[in-house]
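Here is the structure we will look at.
Omission of a single protein chain aside, the complex is shown with its protein chains in their original locations.
Chains here go by letter, A, B and C, matching the order in which they are written, and residues are numbered from 1 within each.
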């Protein structure tokens, strides 16, 4: 599969409009998730890690107790690509399935 | 904390009545969970593993793709104890939070 | 990628000879791993889960505290395939990297 190209600003806006909770921060796709506790937060991270490894595309993320902050960018493409949106959509789906992952 | 004692048959029945999805199989507390896919199943296992390690009480369990089968018993007590019910309740709570873990 | 075909008995023998710790049990590729404790055992399972999800080929496995028992087979092919050997090799590599996963 060819690696995707960086999306233009207009394309980013259209895709962001369809992806609640995510925004553009420092040139990366960003979302803060908050869970009820560490156990839920880390279970989310494990599910997201499985998706990331399968896509062969990995997040920049940090965790403090029940909070998980995610930044997505495609370094090879020097920008945000379709691959970042795919991982973002899967992370949102995981968090919504638990009904506990909430954007702050 | 003193390790709990094996529960008598009448106590097991009362506690099982309050714990949907679990039953007594071969002298162990048993439940089969089914999830939408492997990612959800393994995220459940990770959350359950965190609970088990915190309780210092671990399950006998197996996984095949989206299915997780759990057996709980306290070998030291040669029977099922309050500790098994505590882990069972936490596993049920995790599976219910995801709204995807279903008893077969 | 086309799904691989079941390997013939002679091919299985040759591949098994190159894969220490694994044997043929009930028509599946089998290995029991033992770790120092539950934490190490579950960390191994997490690494193996990431490999399995990436290969889109998943193990039948069970865990009791520090022990992880694995059975690999390709149901679509009604036998053991190259995919099972690939996952077995990766699991062995993970366990050897920790220097703690030992065949019983």
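We adopt the following convention: contacts are C-beta pairs under 8 Å (C-beta built on N, C-alpha and C of every residue); 3 or more make two chains touch, one makes a residue touch a chain.
From a predicted model like this one, the values you see are computed outputs, not experimental measurements.
Novice: Could you list, sorted by label, every displayed chain in contact with the chain left out?
Specialist: Touch partners of the hidden chain, whole complex considered, are A, B, C.
Novice: Considering the complete complex, identify which of A:60, A:76 or A:96 is in touch with the unshown chain.
Specialist: A:60
Novice: Considering the whole complex, which of C:7, C:51, C:73 or C:88 touches the chain not shown?
Specialist: Looking across C:7, C:51, C:73 or C:88, the contact with the absent chain belongs to C:51.
Novice: Among the options C:22, C:42 or C:61, which residue touches the chain absent from this view?
Specialist: Missing-chain contact among the listed residues: C:42.
Novice: At which residues does chain A meet the chain that is not included here?
Specialist: Spelled out for chain A, the touching residues are 38-39, 42, 45-46, 49, 52-53, 58-65.
Novice: What residue numbers in chain C mark contact with the hidden partner chain?
Specialist: Residues 36, 38-40, 42-44, 46-47, 50-51, 94, 97-100 of chain C touch the chain absent from view.
Novice: Please output the residues of chain B touching the missing chain, sorted low to high.
Specialist: These residues touch the chain not displayed: 46, 49-50, 53-54, 56.
The rule we apply is simple: only the chains that are shown with their structure count from here on.
Novice: So how far apart, in whole Å, are chain A and chain B when each is placed at the average of its C-alpha atoms?
Specialist: 32
Novice: Measure off the straight-line distance from the CA centroid of chain B to the CA centroid of chain C, and report it in whole Å.
Specialist: Chain centres of chain B and chain C, defined by C-alpha means, are spaced 25 Å apart.
Novice: If you look at chain B, which of its residues touch at least two other chains?
Specialist: Touching at least two other chains: 38-39, 42, 46.
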